[in-house]
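Only a single protein chain was left out; the remaining protein chains are all shown in position.
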Amino acid sequence: MSAPAPAVPVPAAGTGYIFKTSGLTRRFSGFTAVNDVSIEIPEGGVRTIIGPNGAGKTTFFNLLSGLLPPSEGRMWFRDREITGLPAYQRARLGIARSFQITNIFGRLTVYENVRLAVQAVHDGKANFFLPTARMGKLAERTERVLHDIGLWDARDTRAENLSHGDQRRLEIGLVIARDPPVLLLDEPLAGMSPTETHETVELITRISPGRTILLVEHDIDVVMTISTTITVFQTGGVLAVGTPTEIRANEAVQRAYLGEIA
Amino acid sequence: MTPPNRARRLLLHPLLWTALLFLALPWTAGSDPFHGQWSGFVGIATTMVIFALFASGFNLLFGHVGELSFGHAMFFTLGAYATALYANGFNVTVLGAVLAHGKGDNMLVALALSLLLALLWAWLLARIIIPRSSGIYFSMITLAFAQIVFFTTYRWSDLTGGEDGLQNVARPTLFGADVLRDSDHFYWFAALCVFVALCVLYWILASPFGSVLHAIRENKQRARFLGYDVDKYRVNAFVLSAVFPAIAGWLWTYFQQAINPDAGSVEYSGNVVMMSLLGGMQTFMGPLLGASVYYELQNEVSQATKYWEAWIGVVFVVFVLAGPRGIMGIIDDVRTNGVAAILRNPFKREEPVEPTFDEALKPLDESPAVSETGVR
Amino acid sequence: MLLELDRVNAYYEKSHVLQNVTLSVDAGEVVALLGRNGSGRSTTCKTIMGLVVAKSGTIRFKGQEITNKSPFALAQMGIAFVPEDRRIFPNLTVGENLRLAALAGRKGAWNEKRIYEYFAVLGERKDKPAKLSGGEQQMLAIARALVANPDIILLDEPMEGLAPLIARSVEEVVRGIRAEGNTILLVEQNARVAMSLSDRGYVLSNGRVMASGTIAELEADEATMHRYLAV
Partner (left out) sequence: MRRTEGLPSYPRRERLPAIHLTLAQLTDQLVNGITLGMLYILVALGLNIILGLMGVINFSHGSFFMLGAYLMYQFNGLIGFWPAILLAAVLVGLLGMAFESVLVRPLYRRIPEYTLLLTFGTALIFAQIVRRVWGDDAVRVDTPPYIPDSINIAGLAFPFYKDVFLVLLTVVILAGVWLLLNKTNIGIIIRAGTRDAEMVKILGINMPLMFTVVFGLGSLMAGLAGALAAPIYAIQPSLASEWIVLTFVIVIVGGIGSFWGAIVGGLLIGILTSLMALLWPPAVEMTGYFIMGIILLVRPRGLFGVEGLFE
């Protein structure tokens, strides 16, 4: 029933950057959320984006992951242009994203949630109508992911019945299930208790080797600890890029956040 | 899975219960076939199993993908007419060419023709409708397209016999034996066909394909971001969900030995919607139970009043308001909470979830999930 | 006290976004809610306005309990809310946007005519569809609150996403309406701006009130300011 997946070979690493944008712009009525952003995001590491409310961080994520089409400008994933590519094809390329608001399959079990994410890799294969239980490889990978995110014991719970922290972790599980080279995590720590925050940060650190993680996050303490570089957005554009130390020392950034009193 | 768990799962297996239901149907309502006492109920039982299949096919789309089609009778009626035309033969002029066909008595050929016709139409519609609509917009559009089929069967009198339809369709033979003329034999034949078809449906729903459908029902956007081509799945589901009503239509023609345009009417489309909801639309058993309960109800109430449809409407409205998960939902509640808790608080039921994103009025599915002004 | 929140708790789905938030605003005061993104400042406004359910705790307005009342009832009692995304009706004219806001409002110092004098840019466009730039949208959103002559205005991130020059003009507008003696609960990202506009402030972090006091007191407490506001 399912036609073979369009051949979209994952572009090889080696171009040096994971994402490149050129003149990327997104306007809403009376409002430019992302304004002429041309940046290159280097391969590997935790690349964090911070900025005041309304600075365009999430819109930037939405443009990269294909949720919104840009008003102007182009973007590349490694050496492949992805400007017009629909979201599901970007996901197949290995661009995985999580959402600011919890975005899981509420009435399916935790196990089913993760298995669906794992199974997406096999989408379009001939054996797609075989009963799920018999797809051994799937089960193996699903178990691995469930252990990784620490939800193995909750596997038969309906996702909507999980605690908030566990739901957010499941969301990360969905993102890492197919072992993608790039993760776009949009405020993964939002609304978490300190313990949950701690566990999740550990999880992010654990999964980061060998991938690029793009992170939008408000918890400055966490951002300063885990980021390789920080990109500061303000009013739709890039205000500054640098290591956490550089950003902390950057006066323009401090002004954007605090005004002049700092 | 531990062994006791497996035994329990087998015991609760929907296909087992389906088989039991089909075995039990002819015995209900005062019939006792072991002693030759058919009280005419076998006809109703046959109707029940055929509509169980019809409703299950509809429910593949509504219960499992979350798209409410208000026009599924079009596939039923296409299957039914294909069968009747094959069995009775036809002689018609289309675009100046005379098409003719003599009577046919191979029911498998009839089945193939039914499926072919329904699949072609479903595929064509799916390509038009699916990328352009979802939600209630989808419901309205399917309803309207079903009217095209309805009026075709109604108006193309040369071919379809118009309002009177096609009469005197012969029951098919089984390996040359004319056994299906007998109504209880036909019941078992229909029940077996429906059971086999339901096994296929169950297999589809249990496959990875089926779980992607559930994922789409729960959260289209997330499914897309996992890398699923959501529209392709919706098209495939739409086409698949036309298969089962077409089979049901094939059986229906042989059962009724006649067919008329009513089979493709809004009422028929609406009836399967009601059956699915009454039984419980997100379950496999729901439409089967719903079809049985619907015709039982009709059978009882119609003896009391000729306005029986009003009472069906009342039952339906009560379910929409107070029991949107249907009979299966009530069973589920009783199993998890116990009867006492339900009686104490009869109206506190689990509500169906609201859509994750407001897709209700978006004819185009590509609408951004973030509202225009709601950018953060 | 005009508006009081007493140990209010609120959730988004399962996320505990307000934790025992207690604060008050007196008539004639401008009170700032400070904190980083996601600290619960906007949620506080939405909870007061009845848009987010307070699971526990009480909210009182003019001495009356108003916890979880319907938004329209609260508006009629004299609370105006300017949401951060402004929510202008672009299919209405500027004038119609204002008229709609005035419908359920009260008579008072502000009327449509005065609004047009005060916000010249709106006056020029009163009969045109409200397809406005970000700054103009914000002006209209504030004007929409004023025209109802409320007792208190909940002003959520009025300068969000605006270019610096435009943000400054919005700031001046807020300063102007403050000078007229309006009561405002102000949510503002930029601490300097917020504090220059306010009499008192509350610092929120992770849904909790971490510090409060007059602006002078808060400014003096540099450690707190840096811990919860700076990068």
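For clarity, chains are labelled A, B and C in written order, and residue numbers in each chain start from 1.
The definition used in the following text is that a contact is a pair of C-beta atoms (placed from the backbone, for glycine too) under 8 Å apart; a residue touches a chain by one contact, two chains touch by 3 or more.
Note that the structure is predicted; figures quoted are calculated from it, not measured.
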In the intact complex, which of the presented chains make contact with the chain not displayed?
B, C
Have a look at B:R8, B:K103, B:R155 or B:R181 and name the one touching the chain we're not showing.
B:R155
Can you tell me which of B:D184, B:E296 or B:E309 touches the chain that was removed from the display?
B:E309
For a quick check of understanding: of B:V273, B:L289 or B:M328, which residue touches the chain that isn't displayed?
B:V273
Residue positions on chain C contacting the omitted chain are 49, 51, 70-72, 75-76, 81, 83, 87, 89-92, 96-97, 99-101, 103-105, 144, 148
In the whole complex, what residues of chain B lie against the chain that is missing from view?
68, 70, 128-129, 132-133, 135-137, 139-141, 143-145, 147-148, 150-152, 154-156, 163, 262, 265-267, 270, 273-274, 277, 307, 309-310, 312-314, 316-317, 320-321, 324, 351-352, 354-355, 360-361, 363-364
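Keep in mind that, in the parts below, only the chains that are shown with their structure count from here on.
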What is the chain whose Cα centroid lies farthest from the Cα centroid of chain C?
B
Euclidean distance of C-alpha centroids - chain A vs chain C, Å
32
Centroid of chain A to centroid of chain B, CA atoms only: how many Å?
40
Going by the contact rule already set, what residues in chain C reach two or more other chains?
88, 161
Would you give the residues of chain B that are in contact with at least 2 other chains, written as numbers and ranges?
373, 375
Going by the contact rule set out above, which residues of chain A touch chain B in the complex?
1-3, 28-29, 31, 33, 53-54, 56-59, 62, 65, 67-68, 86-89, 91-92, 96-97, 99-100, 103-108, 112, 115-117, 119-123, 128-132, 135, 138, 160, 174, 177-178
Which chain C residues qualify as touching chain A in the complex?
12-17, 36-39, 84, 88, 90, 131-134, 136-137, 157, 160-164, 189-195, 219, 225-226, 229-231
Which chain B residues qualify as touching chain A in the complex?
203-204, 206-209, 211-212, 214-215, 218-219, 221-230, 232-233, 236, 240, 353, 356, 368-370, 372-373, 375-376
